[in-house]
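The complex appears here minus one protein chain, its other protein chains still in place.
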Amino acid sequence: MAHIALATGFILILIGLYGALTNRNILRMIVSFTVADTGVNLVIVAVGYLRGRTAPILDATLPAAEAAARIIDPVPQALVLTAIVIGVGITALMLAYAYKLHETKGSLDIADYRELKW
Amino acid sequence: MGAILDIIGGLLMVAGTAFLLLGGLGLIRMPDVYNRIQAGTKATTLGTLLTLAGVACLRPEWLLKLLLIGFFMLFTNPLSSQVLARAAHRIGEDKAPATRIDRLAEDLGDKS
Amino acid sequence: MMRRLRDSLVLFATLLLFWVMLMGSLAADTLIVGVMASLVIALLFPDGLSFFTEFRATPRAFLAGFLYYGYFLKELVKSNLTLAAIVVSPSLPIDPGIVKVRTRLKSRMGRLMLANSITLTPGTLTVELEGEWLYVHWVRMESADIDAATARIVAGFEHYLEVMYG
Amino acid sequence: MIKRFTVLLLLAGVGTLFAGLLLGYSPDGELNATARYYADHTAPDIGAANIVTAIIVTYRGLDTLGEVTVLFLTAAIVGLVLARGRRRTRTEQRELPPSGELLTTGSRLLVPLILLLGVYVFVNGHLTPGGGFQGGAILASAILLMLLTDPLRRFSHRLISALESTSGLVFVGIGLLGVFFAGGFLDNRILPIGNLGSLFSAGVIPVIYSFIGLKVGAEFSSMLVSLSETEDS
Amino acid sequence: MSTIMLPMALLLAAAMIGAALVAIRGDSVPIAMLAAGLVSLLASVLFLLLAAPDVAMTEAAIGSGLTTFLFFFVLGRVRGDSKHD
Partner (left out) sequence: MVDWLIYLAASLAGVAFLLALARFIKGPKATDRVVAFDVLTIISITGIVLVALAEGRAIYLDVALVYALLSFLGVIVIARYLERGF
């Protein structure tokens, strides 16, 4: 299972990277970025997965004494939780800038923005 | 007793997922978007409800949570398909050639 | 004034019920938090509706409620089977159309429930609700006439909902 | 053409790297030392049933403070970037199609339930999956449903930012209380740990997570509200 | 009974890759955004299969939900631009 998730994550990163590099529309570049973001999260969670174990939440079916033998690694999950929240923050920022760019120049095509090109 | 309940639960789940399959089939076969909404979202709602009922038979202690999910879906799914159908009608989505009458378009035409 | 107070109280009670179902326990600590949360939300949203807001709360209405659910489930299964037969048959025997039907219901919850019920029974799909008119997409149209279509689609549900919500 | 070739070359390189990683990956059979420490010590020391929550709120609480700060900055910048545009007024938006009676009634029915679901998710952060961030996002979804039903509805920016800053201050204040009454900043043992699995347990974690939830909800709502108030171009 | 999880993961992986391809090469920008939202929603089921319910809930509520909503809000604002390809 971990291998499937790892492979999917890697493929998603590659697809997102390809989309971000080849699309000319700024909004589509941001969409590709979020696809790659999902892929990275998937890879990190997959690394923490251990075969045949269960979620790190104790309840009636998982007493505290057995926890160490039956749970998967909780640290990558905590990391990814943070990564997702920060990811949406970054996306919101990029979208706000895209809106502002559209407002000033009326276009979302990256080829129309040549001020920083040399 | 428990074994009988288990079998009933399993059969309910199979019936529910069969409705899911019919929904998917309808989604592929139907000719226009309104008929696809009809076949797709409604059959799958009943399918999910039956599956939840089946799981409730297998695990009676989860009943409250499953009831809540079912209740929630019973209210949200028709609402979303109505809003979607209305949006499709407003943007003038094509209707299948077999469609005989469209009273809504007629009435909207009268007003404008 | 009284009416709004009553609406808020009903909303509070429904939210508390929802909370107890979510938590699945009646312990003192969950009830304290639940009462606090439900109270704050009910006060913040005086225009919030709940499932029972315009419910009439007479014995007859409760009876109608039970019968309504029985009828609804029967219709749900029956019409799903009909639609299944349509989808499976190779010739795809559909005859769609958008018809106009009339409803007598006045209360908001009753109208919402009516539209939802019509939508959930496959074969019919509410497209628009405006005043007393409902526009319904019908997969296998039996009649384009307003009264005949009303009798066929609306009357069954309306019969019970009228007693429940008015 | 050259650009496309460069892109494909880059992708091939990264892909080879990933393929090497994938083929060389062999899952561990046992938890590593850090994870084992968390697994063994969370229940007796912290009292939280959800180990991920214990890591986020207590063991690595300072990181969460930073995360919330980043989110706050994002919301502030989004508001600042979008603030310059002309606000929409009621008269010039007549042409917006109304949402219809069904969606209005449905959202008035569902919004209180969604808000209560959000509260459930963040109050139970130490027992079930979920927590402040998810609960806050669900609260913001309820605000979004109201915006969708009535696009011209106005929310008070002052109320949102007041809620946001109060929750932030309480969060930091509880953290500082930990320095005085317990082992350090954001230590949860100000309140008794309680029984594992009951709602009032894990010390101060539910309180902290509730305030994080309110703060995150206010931040996401302010992003959505400032986006919805900008002018159509 | 846990043998159903492996085929489920394969199915989800295939669906995610298909949706991701739609996301970067779809006919229009709204479709691309919808497909990206679908990738995130399916990823949250895959997270659940990887025994990470916390992450699954975060991905559903934040990664998929809020991100998609923000996208559509911005797209609604820049509508009328003829350069949507």
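As written, the chains take the letters A, B, C, D and E, and residue 1 is the first residue of each chain.
Quick note on the criterion: contacts are C-beta pairs under 8 Å (C-beta built on N, C-alpha and C of every residue); 3 or more make two chains touch, one makes a residue touch a chain.
The structure displayed is predicted, hence computed values, not measured ones.
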item	value
Shown chains that the omitted chain touches within the full complex	A, B, D, E
Touch with the omitted chain, as defined above, among D:64, D:141 or D:167	D:141
Those residues of chain D which, in the complete complex, touch the missing chain	96-97, 99, 103, 114, 117, 121, 128-130, 134, 138, 141, 144-145, 147-148, 151, 228
Residues of chain A (touch criterion as defined above) contacting the omitted chain	54-55, 57, 59, 61-62
Contact footprint on chain E, counting only the chain that is left out	1-5, 7-8, 11, 15, 18-19, 22, 27-28, 30-31, 34-35, 37-38, 41-42, 44-45, 48-49, 51, 53, 56-57, 60-61, 64-65, 68-69, 72-73, 75-76, 79
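Note that in this section only the chains that are shown with their structure count from here on.
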item	value
Shared interface partners, meaning chains that touch chain B and chain E	D
A-E or B-D - the one linked by more C-beta pairs in contact	A-E
Furthest chain, CA centroid comparison against chain A	C
Whole-Å gap between the CA centroids of chain A and chain D	15
Touching two or more other chains - residues of chain D	50, 52, 100, 102, 106, 109, 113, 129, 133, 223, 227, 230, 233
Residues of chain B engaged with two or more neighbouring chains	75, 79, 82, 86
Touch relationships between chains, expressed as pairs	A-D, A-E, B-C, B-D, C-D, D-E
Chain A contact footprint on chain E (complex, rising order)	5-6, 9-10, 12-13, 16-17, 20-21, 23-25, 29, 32-33, 36, 39-40, 43, 46-47, 49-55, 58-59, 62-63, 66-67, 70-71, 74-75, 77-78, 81, 83-85
Partner chain D, residues of chain A touching it in the complex	2-3, 6-7, 10, 13-14, 17-18, 21-22, 47, 49-51, 55-60, 64, 67-68, 71, 73-75, 77-78, 81-82, 85-86, 89-90, 92-93, 95-97, 99-100, 102-103, 106
Complex contacts: residues of chain B adjacent to chain D	72, 75-76, 79, 82-83, 86, 90
